[in-house]
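For reference, the structure is listed below as structure tokens.
Here the complex is missing one protein chain, while the rest keep their positions.
By letter and in written order, the chains are A, B and C; residue numbering begins at 1 in each of them.
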Amino acid sequence: MNTLHTLSRQQLELGAQVIIGYTPGSNGTSGTSRPPKPFFAQSPEEVEQLIFDDTCHYNLAVYLTKKEVTALGKRVLFATLPTLRSIIRLAVEHQVNEGDVAVIVRANDTEYALLNTLAEMETFLNGRTPAMSQEDREQLDALLAMNQEERWAFWKEAFETCIRCYACRQACPLCYCATCAATANQPQWIPVAQHALGNTEWHLMRAMHLAGRCITCGQCGEACPMGLPVHLLAFYLAETVQHEYGAASGLTLTETTPMSVYKPEDTTNFIR
Amino acid sequence: MPILVKLLQRTSYNSLIEKLLDEFQVYAPVKKGKQVLYERIRAVHDMETDYLLPVLSAKSLVFPPVETLFTFERKKEGVDVLPVAVENLPERVLLGVRPCDARGIAILRQTFAQEPVDAIFEARFNKTILIGLSCATADEACFCGNRAGDTTGSDILLTQVSNGDYLAEIITEKGQRLVERHADLFETPTELPDKAAFVATVRGLDNVENLPALLKAAFDSKVFDQQSLACIGCGTCTYVCPVCSCFDMQDETQGSKGRRVRCWDSCGFSCFTVHTSGHNPRETQGQRWRQRVMHKFSYLPESNHTFGCVGCGRCIRSCPVKLDISQLINQIAHV
Amino acid sequence: MCSSTNTYVPYSMRLQKITQEAPGVKTFRLEFIDPADAARFSFKTGQFAEYSVFGEGESTFCIASPHTRTGYVECTFRQAGRVTTALSGLEEGDVVGFRGPYGNTFPIDDWKGKNLVFVAGGIALPPMRSVIWSCIDNRADYKNITIVYGAKTVDDLVYKHELDEWEQREDINLHLTVDPGGSTPDWKGRVGFVPTILAEVAPSSENTIAIVCGPPIMIKNTMPVLKQLGFSEEHIFTTLENRMKCGIGKCGRCNIGSTYVCKDGPVFTAAQLAQLPNEF
Partner (left out) sequence: MEPFEPKIIAFVCNWCTYAGADLAGTSRLKYASNVKIIRFPCTGRIDFMLLQKAFANGADGIIVSGCHPNDCHYTSGNYHARRRWTIYKSLLDFTGIDTSRIAFTWVSAAEGSKWADLVNTTVETIRQLGPYTDMQELIGQSTHEPQ
């Protein structure tokens, strides 16, 4: 494990202001049964508390556009594969520039590697894109097998249960707008009140604003305190955009944004 | 503290619920997907019994996420305004309320009952009977400080004893009236089981008394910025909290008809205090995190002589980035 | 109709008169539709209210009319957000909701027998105007009244006709100014930022109360001038503007430290402000 710590300490010495990684989750004084949580190490002593193993999957790229963190200066991020895809996507959307962030990745089960440039991150990624988890695949297929009434019943109950805490938005690295359309009130696009209609309109808009951008890290679903599978909305659109326009996002620095471009020869089967 | 103590057999509890279902809207913990929530039940078996704590607190019954304040209709010559008819609000009984939730409602009420009295909250509160259930177990997130059998806020508090029966402490007149209406189901045993043996022991915050002063002293320290670096600024901790009562007021219209609603809001959101001019007294997440800590552990103790936290641990369990307020408070106190 | 039970239901008021004060700035004169409300209603200068456009929401402004004049209230606002835009679209005769009066007051009874110095900037004159007229209506109670009021440009000065009225009165010395570059060819007043003009006017702090209102930058530069002139913090009053929704200390939004601006304010002395944590 010490190569993680030596690598991190070196980065601090080389001028990185903060190592954004994970530390064991703990509740109160008793146990460490909780999953690992994000940790900001800014000194050699704090580096000792860093871990990076199979249990760490929170997407730390969300901190790359948080002004309190960018204010710290050069950052080094522990990057899982979804985190890497998020960084590539953020670079394509001009939110992260070359040199803003370096990453430490898990080359294999024991070794760690430092990637300084976006190009290195891009090459590290190819051939390593993880497929959807089995549980998500099954739940998505189950939904696709339903008819319209059953799907409406499923999502209506979810939108009735949603408390609009916006954890799904805040956990997403690609939801970085200074003023979210849901917060703007001229016009009040999305009702502020957390009733079923307002929640439905919120989740429709969120999914559409991620279409062609979402890198399917699933953090929105994991952040939801009510356990709603909101990530499936974004996953389904990611699959649909890839099927329709042949582009998975967050893989290459030269990729386009499918929903902002077009091809005259795009086809559809429902516009008469 | 309780007016009187009775014994309620397990079977009698079920028949009590049957009877309550005829008289009241009955709410209880219910399993919904992966979560347990206080929801309305139509039969005894709807009630979940294997749960530690519902993900949302019981505050939803007296301070719901969305609540109509009044309705209005815009007409040529003016606007007809119709206050919500609080007398039509339903009478409700909430079963299986955890002591921390009941205590949370009592703390909430201090804010809403201050002058000018919030008539809608008071009406909902007066029409709600809380039948609590002591906690036999706790998890690492709980930190109520050995108040797993606290009667504050409950009208009746049940504690399950060894043979599955319940020790019933009747706390308020509301509780007493209910017991009298169903006196046949309650027994007055000669000697009562020792309640403490059936109630979980739970950690608490250390040196609680001088927390308000310690936190005030740390107001300008960098610890709040440091601790909140990981905070992503969502509203989860405030919405799952039994004591958070911040709300927004919004108008919603359908054609010429509309209503003004009160709905949950969070001091964690970046736009909570922003002025229309763009000036924001709490510009950074560190200032917002400080407000959450100071309000619960310094301002409320000062103004309402009670902490704004019941130690239920929900914010620890639900926080997407696993911030642990019990740990962070201790850290701030030692700055 | 403001039902005594439901504290969130506003009075319904008729919009009697609209005055265009400056670009984007209007003054509304509101009268109660229900005479019973008018009879029941009273307020003290310094208090604020929540003004509603039903279907859009509420906005927080001070009551800009003096409490010495009953039967109506006035407010002055700039069109900036969703509700003020809706308010700006209203015509005379429309219905406006009014919830209040809320908050504490300027203690003008304690100021009897003292000199008064009013220092205001831009759109912050309305709360001062309420105090000024309340004092003028009992002019004999007060000694000298000095007013230093400035705005970005001549056009931005509000209550222009009242400024002329105050100018003609012998018992008020009015000093108007516009920011450098904001004057017009026929502008007879001074040119310069309010704090500089205040330093030039240099009113004596002997037995004098100072009331200051303006954008944060103006407050920051005015306080040292007042201190230099010998004003103690207990004798400097101001009124704060925070984001508000309920106005009655329940929605948890407008606090600075443990002080709620809506219930414990909005009027504070500089001494009280000094005790508050710097979070406003």
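Before moving on, here are some points about what is shown:
Going forward, a residue touches a chain if its C-beta (ideal position, glycine included) is under 8 Å from a C-beta of that chain, and two chains touch if they have at least 3 such contacts.
Because the structure is predicted, anything quoted here is derived from the model rather than measured.
The hidden chain, counted over the whole complex, makes contact with A, B. Of the listed residues A:Asn108, A:Asn126, A:Gln148 or A:Gln186, the one in contact with the hidden chain in the full complex is A:Gln148.
Seen from subunit B, the chain kept out of the figure touches residues 64, 66-68, 71, 88-90, 252, 254-255, 259. Across the interface with the omitted chain, subunit A contributes residues 143-144, 146, 148-156, 160, 189, 191, 193, 195-198, 200-201, 203-205, 207-208, 211-212, 233, 236-237, 240-241, 244-245, 258-259, 262-264, 266, 268, 270-272.
Here is the rule we use: only the chains that are shown with their structure count from here on.
Closest to the protein's overall CA centre, chain by chain, comes B. Most remote chain with respect to subunit B, judged by CA-atom centres, is C.
Remark: among chain pairs A-B and A-C, A-B carries the greater number of C-beta contacts.
Each chain gets one centre point, the mean of its Cα atoms, and the points for subunit A and subunit B are 32 Å apart.
Each of the following residues of subunit C touches two or more other chains: 81.
In subunit B, the residues that touch at least two other chains are 248, 250. The part of subunit B that touches subunit A in the complex is made up of residues 32-35, 37, 55-56, 65-66, 139-143, 203, 225-226, 228-230, 232-236, 238-240, 248, 250, 252, 261, 263-264, 266, 269, 271, 284-286, 313, 316, 318, 320-324, 326-327.
Residues of subunit B touching subunit C in their complex: 69-70, 72, 74, 78-79, 81, 83-84, 86, 111-112, 114, 116-120, 219-220, 245-251, 253, 258, 260, 262, 265, 267, 272-277, 279, 281-282, 287, 291, 294-295, 298-299, 302-303. Within the complex formed with subunit C, the subunit A residues making contact are 185-186, 188.
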